[in-house]
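Only one protein chain is missing from this complex, and each of the others stays in its spot.
Now for subunit A:
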Amino acid sequence: QVQLVVPMAVVFGPGSVPRDLPRPLPFRDVQEMEISVNLRTSVTSRYEMRYRSTTGQEEAALAAATAREADAALHPLQDTTLGSLTMYVVPETSPLLPQGINVYVGRHRSALVRAGGSLAALQARLREVTQVMSFTASAIAAALSDRVPDSQLSPDARRDLKSSLGYEITFSLLNPDPKSHTVDWDIEGAVNRYVKPVLDKLSLVANFSVDSQILYYAVLGVTPRYDKESSSFLLSAHSLPHVINPVEARLGSSAASLYPVLNFLLYVPERSHSPLYIQDKDGAPVSTNAFHSPRWGGIMVYNVEAPASPQASLPLHVDVDMARVMEVFLAQLRLLFGLSREEVPPHFLLESPGNEGLADWELDHLLWAHTVENIATVSTTLTSLAQLLDKIGNIVIKDDVASEVYRAVASVQSAVTKLSLGHLHAAFQASKEAVTSSERAFFDPSLLHLLYFPDDQKFAIYIPLFLPMAVPILLSLVKIVRESRLRRKEPTKMD
């Protein structure tokens, strides 16, 4: 069974050691929890905690003025292996954290936690922190979603992108009214400045390729409503699902690669439908003016200001503010991957990830989920391949298929071992190799069951050919046997 090991260090700053510690510092402790997915599958999570007190350098760092500075100063002193966590405990009355905030989660893999009075309260807080920064039971269950019976899953469980070796991101600019607007977007510059840092950080998870296009005369499938009060056009929330389809046929998604495609569309409304706002369910306009669809991508509406004078010459030149656009698109990219910060308890303060797009511990989130998903996929694939071979006894397994299967089995075993040792990065790489090998083995074109005839079909073909031929042979055999029996009965008939 799979065991997920998280190495954690709990570092007590000066004045924050609780009085009811069971043993003197430093000491180790292990907490295990079982996440049961269904009757036969369960995953155990094991937090190996090392309690110790701060070193001199860490104390100096914790004496900083704000939590952010402390976090930045502590970063070089930390354990930076993927999957590990470091928690610095500060006294309950420390000024480092703002009022009412008990936990500050930084950009890397560390958090600052208030001591909380007793060991039990501290441990409760630490558990909350691990739920936020590491994985939750529901995240693991979602990664194993195809083994969970339908009724038990929450509806948001299967919306995140599936683990894949690569993703293709396409940015499209839709200009339905080129007569009125000449839209210029510096997509290459924007990709270099804003998107590349995020994708570089995500490159551990998968390969990304980015392309862009401009589509003219591409209209949305829905006519927006004119609202007199705000003198603008509104798209209501329940008409949004029908917007994507007419556009999708023209997007030309990716004839080139077999990776899943994420489409990000920027729509500049026609002059006759400007300004266009998206309404949410309560009727209020959405601040980002954008919406997204799970496993597909996102659309943002970019309103162009009306020209100062009504006699301005058409077409208007529009320079798109790429920073604003990329802020929304990158937020949508995070949501598509399942990195949302909504279920955080109120007394937590999360540091914004800045231009990198996601914090280190969020990257760990993705790696945990994808590793577990990969391991589950490999075991399902290999099991069903074995069942196929059982069913069709005379299927021929080519040598390269056999070697891929061996490689997949070895890789998945190595991935499980590395997970139980706490080496998340190595486990993820092994699980990726395992998935590649097992998919190559399962989808090999030579394994088509049509190509292998079951035995009863063989009999059905050969019996009509051989049976008529066999009749005279059998009759002659019978005659021979009868003759030899007669001859034996009369041995003295020779004259």
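Just so it is clear, a contact is a pair of C-beta atoms (placed from the backbone, for glycine too) under 8 Å apart; a residue touches a chain by one contact, two chains touch by 3 or more; residues count from 1.
Rule of thumb we're sticking to: contacts and distances are computed from a predicted model.
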- UniProt lists the protein of the undisplayed chain, choosing from "Translation initiation factor eIF2B subunit delta", "GPI-anchor transamidase", "C2H2-type domain-containing protein" or "pyruvate dehydrogenase (acetyl-transferring)", as "GPI-anchor transamidase"
- Note on the structure: Touch with the missing chain holds, among A:Arg107, A:His292, A:His370 or A:His423, for A:His292
- Touch with the missing chain holds, among A:Val11, A:Met326, A:Leu367 or A:Ala415, for A:Met326
- Note on the structure: Which of A:Ser84, A:Thr130 or A:Thr381 touches the missing chain? It is A:Thr381
- Query: Which one, A:Glu59, A:Glu188 or A:Asp400, makes contact with the chain that was left out?
  - Reply: A:Glu188
- Message: Using the document's contact rule, name the residues of subunit A that touch the chain not shown here.
- Response: 145-146, 150, 155-156, 158-159, 162, 188-189, 192-194, 196-197, 200, 237-238, 240-246, 248-249, 253-256, 258, 278, 280-281, 286-288, 290-296, 298, 300, 323-324, 326-328, 330-332, 334-335, 352-355, 357, 380-381, 384, 387-388, 391, 442-451, 473, 476-477, 480
